[in-house]
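First up is the structure itself, then whatever we jot down about it.
Excluded from the complex is one protein chain; the other protein chains are retained at their positions.
Here is subunit A:
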Amino acid sequence: MKGPIPRTDTADRTDAAARTNSANGADAVATSGARPGAEPGGGAGRFLRWDTAVGVLLVAVLLAGGGTTDGFAEITNLSAALNDTAEIALIALPMTLLVVAGQVDLSVASMLGLSSALAGALWDAGWAFELIVPLCLLVGVLGGLLNGWLVTRVGLPALAVTIGTLTLYRGLASVVLGNKAVSDFPESYAQWASYTEPVPGTFIPYPMALFAVLAAVAAFVLHCTAAGRSLFAIGAQEEAARFAGIRVKRIKLVLFAVAGLTASFAGIVYTLRYGSARADNGLGLELVVIASVLLGGVDFNGGKGTLGGAVAGVLLIGVLNNLLTLNGVSNEIQVIVTGVLLVISVLTPRVIALVTERRRRRAATAA
């Protein structure tokens, strides 16, 4: 009924119309293979690039929504729609960097749940919220470092490691809070995560304002700095990166730590937004995050993608689901729409590449 994933508890929110249901993109994630294109600075190929196309599609959906659907273009609806993707959007930033570097972190949603459960348990125990937040973030960093340590020092593949810690962190969340829900967080904190209190003068809620700032930072790092360039090299050819003197292990370790940190922060946002701390908060969210990133044209095999594309992918799924909800389309259909979109996103660049390749070969034969 609400939240990205069907939940069994009922936190005290009622305006279902303003809520969206981001799809669970498991199928699409499993089918996504190699995807050419999408390195920035493509010149003439810019208009064929998938990440640009997703951005265009996002604008088209916004315009179409405004023209056809009552209530879509209203400030409260847009604020709510944005806020509903807050956790996905925040986690999508480090996830984009990870996937570009050929890594993935499936434990992010479990870390979100662990952070939420920890916050709930400590609040229940009478801790001050100002102490709870840094402690949760510390746990997030430590969890991320564990992932990174297993990947870089023990040499296990990220997929295997984070499938393990996905279960581990969710299990720890249950140990910390059990089956109960903690929901008596004070309004003074909850308002920071609410869509009803956007940044003054705008319709952007605080979590998404923060996201905007962090997205700009992440985009700068990925596309304009030496560190970002290293991520592309690691994702495309790790051996070559290592032989070029790039500190592959250190970079990966930092990436996983940042992913853990962001996930635990998203856990705080989630807890405040729903006013409920539970061990199963955000169950399955990692797949939505990865699906959004892949929809934005980031290659699951690493080495290709843009941060702008990933952001467009996150927002597209969010806006589309909001629009479908407003039009009374059921959750099941929304999931199907997102799934179809993902499959198309995987197919299209491949088709474009095939066409370009054929044209190139024909030109070469003619010459």
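Note that contacts are C-beta pairs under 8 Å (C-beta built on N, C-alpha and C of every residue); 3 or more make two chains touch, one makes a residue touch a chain; residues count from 1.
Following the convention adopted for this analysis, contacts and distances are computed from a predicted model.
Not shown: a single chain whose UniProt protein name, out of "D-ribose transporter ATP-binding protein", "Heme exporter protein B", "SapC family protein" or "Sarcosine oxidase subunit delta", is "D-ribose transporter ATP-binding protein". Listed residues A:G126, A:G245 or A:G328: the one in touch with the omitted chain is A:G245. Only one of A:S230, A:T306 or A:N321 touches the chain withheld from this view, namely A:S230.
Counting over the whole complex, subunit A has residues 39, 41, 43, 224-230, 232-233, 236-237, 239-247, 303-304, 364 touching the chain that is not drawn.
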